[in-house]
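Encoded as C-alpha cells, the structure appears first; notes follow it.
Rather than the whole complex, this shows some of its chains in their spots.
As written, the chains take the letters A and B, and residue 1 is the first residue of each chain.
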Amino acid sequence: MTRLSEAQAAEIEAGRGETAPTRRAVAPALEEILYQALPVLDHGFIRVVDYMGDDNAIVQAARVSYGRGTRKTSQDEGLIRYLMRHRHTSPFEMCEIKLHVKLPMFVARQWIRHRTANVNEYSARYSILDKEFYVPEAEHLAVQSSQNHQGRGEAVDPAAAAAMLDILRRDAAQAFDSYVYLLNADAHGEPVDAGRPGLARELARIGLPLSTYTQWYWKTDLHNLFHFMALRADSHAQYEIRVYADVLRDIAQRWTPLAAQAFEDYRLHGADLSRQALDVVRRRLRGETVDRASSGLGLREWRELEALLAGDAS
Amino acid sequence: MTRLSEAQAAEIEAGRGETAPTRRAVAPALEEILYQALPVLDHGFIRVVDYMGDDNAIVQAARVSYGRGTRKTSQDEGLIRYLMRHRHTSPFEMCEIKLHVKLPMFVARQWIRHRTANVNEYSARYSILDKEFYVPEAEHLAVQSSQNHQGRGEAVDPAAAAAMLDILRRDAAQAFDSYVYLLNADAHGEPVDAGRPGLARELARIGLPLSTYTQWYWKTDLHNLFHFMALRADSHAQYEIRVYADVLRDIAQRWTPLAAQAFEDYRLHGADLSRQALDVVRRRLRGETVDRASSGLGLREWRELEALLAGDAS
C-alpha cells in the first residue's frame, strides 16, 4: 500500500518546510497539517493545499467591518451560531479551502455532483494512470439493504467475502494488464513492444474499472463544504464517500472550530420536523396520546419520527 | 445492438402520441422529434424530453417586453446576431432544454464538468445496470497524437485494431459476469443462486469498466448549451463526446435556428485573436512582411495563427 511515491513525499515535505510572513488571517491548527496526505481508504488521501479565512473572517464579513472584527471569542461564537441557526449562509461562503484528493472513480462520480466548487482533475487523456484500485476490507462487504433501497445491509460471511474480493482483485489486475498492453507503454510512456502500435490514452483507459483511483484539486467555500459534509457524512451515504466526509469534519474543526461546532449541532446532529411531525410533538408535550392514524403521517415518516424522538436515529 | 427495449420504445411512442394545447411558445421543428431517441455511438442516444422558449423568447427577454416580441424575422435575426457578437449572454439563458442522455461513463465524466446544469442520473446503488458497453468502431482506434498531447493521431492498422477490440470486449464481458456473480441477482433483482449471499449494488458495480453505459436527465439553458457545444464539438475534444455535441447542434438548429446560426458563425467557426496576433494581421494588411521573430508570438501560437489565416484550421 504505497500511497505516495518517494518523489511525491519529498515534494510535500519541501513545501511544508517553507514559511513566509503574511498579513492575512492564519489558522494555526490547519497550518500544522498543511500539504500532508491524510489517508482515506486503501490508497486515497485528502491534502489541504490552501485556505482563506478563519472563524473571525465569518464575523468580519457578516459585519462588513473595516478591521478583523471582534476579538472576544464569546461574541464571535454567539454570532456564528445565530448565523448557522437561521441559515444565513453568505458569511460562511467567505472562507475558502483548496484540497488535493485521491479517490476511486466511483466516489469521484458522487463527489462531482456538488457543483458549487472548482475542479482540476488528473487527465487520463494526457497522462498514464497508476496501477491503483480500491479493494474493500472484507468486513465492509455487505448484502443489499432491505430497508434502505440504495444501501448495505448485513455483512457477508468471511468465506463469501474472500471469494468476492478475489474476483474484484483478479478483474482489476486483468484490466490493468490490458491497459498496459493497449497503450503499449510503461509508466513513463516508453513503448514496451516496438513492433506494434499503442492505443491513444483516451481510448486505452475505457476498460479500466470504476474502482481505479483518480485525483483532483478541489476548491470550495465553507458553506458548500458543510453542505457536502451534511449529505456525505450522513448514514445514507455510501461508506466509501463517508470516510472522506469524516476527514473533512476533522479538517473543519482545525480550520474554523466555532463554525464547525455550530454545523455539527445545527445541521449534522439536528433534525427537520415537518408541519405534521411538529404537531405530533406539540400534542404529546400537552399530554395527548398520538398514534399514527391521528398523526396524519405516512408509515415511513411515522417510523422515522418515532426513531428520532426515541433517540435511535443517527 | 438493442438501443431500446420494446417496453421503452412503447413508452416513448405513447408519449409522442399525446398533444395538448398550450399558450406557451412552441418550436414546431423540435416538437417533431420530441421524445425520440437520436442514436449516438453503439448504444447511446439523446432524447429531447422538454424545452422552454424559441428564438422569439430571446428577443422578448432582451426587450423585457409585454408581448411575444417582434414578428419580423429580419429584426429578430439582427438583434440575436448582435447579442451573440457582443457576448450579451443573458437573453440566451431564457431558453431551457431537458434531455435524456444515454452515454458511456467515461463520456459522462467529461460531460458533468459543465456545472451550470441540472442532473438526475440512473442510480447503480439502487438499480441493476444493463449489459451495455461502448466498443469503438475499428476505424476509430488510433495512436496517441504527437501534436496534441491529449488526443489521437493516426489510425491503427486493421489487424492490430481487431486484437485491441477483442481485448476490450473480453474484459467487459468478464467484468459483467463478475458483476452478476457478485450481485447474485438477475436483471429483475431475483437471486440466481439461493445458497450464497449477494453483494450490495453500490459495491458490486465498482469492477465495471468506464465503458459501461449510464443515463441521465440533463437540463440546461441555451447559453450553456452553446458553451458545451463550443468546447465539445471542437476538434480537440475526444471523438466520443464530439458525436454527442454534433447531435446537440442539430437539436439547436431545430429549436432556435437564428440563435444556432449565430452561434455557428460567431463562436464555432469564428476565432479569437490576441493583441499580438491582431498586430500581425494589421501589419500584413498594411503590406508589411511579418515573420515570427518580429511578431512577438511563441512558436506554437505562431503556427496556430498561420494555420488560421491560411484557412487550414478547423
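Simple rule for what comes next: a contact is a pair of C-beta atoms (placed from the backbone, for glycine too) under 8 Å apart; a residue touches a chain by one contact, two chains touch by 3 or more.
Keep in mind that what you see is a predicted model, and the values were worked out from it rather than measured.
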## Note on the structure
Quick tally, homo complex: 2 in view, grand total of copies 4
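Definition applied: only the chains that are shown with their structure count from here on.
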### Query
Measuring from the mean C-alpha position of subunit A to the mean C-alpha position of subunit B, what distance in angstrom results?
29
### Query
Along subunit B, where are the residues that touch subunit A in the complex?
104-106, 108-109, 112-113, 115-116, 119, 123, 125-126, 134, 136, 140-145, 149-153, 156-157, 160, 164, 167-168, 171-172, 174-175, 178, 181-182, 196-203, 205-212, 238
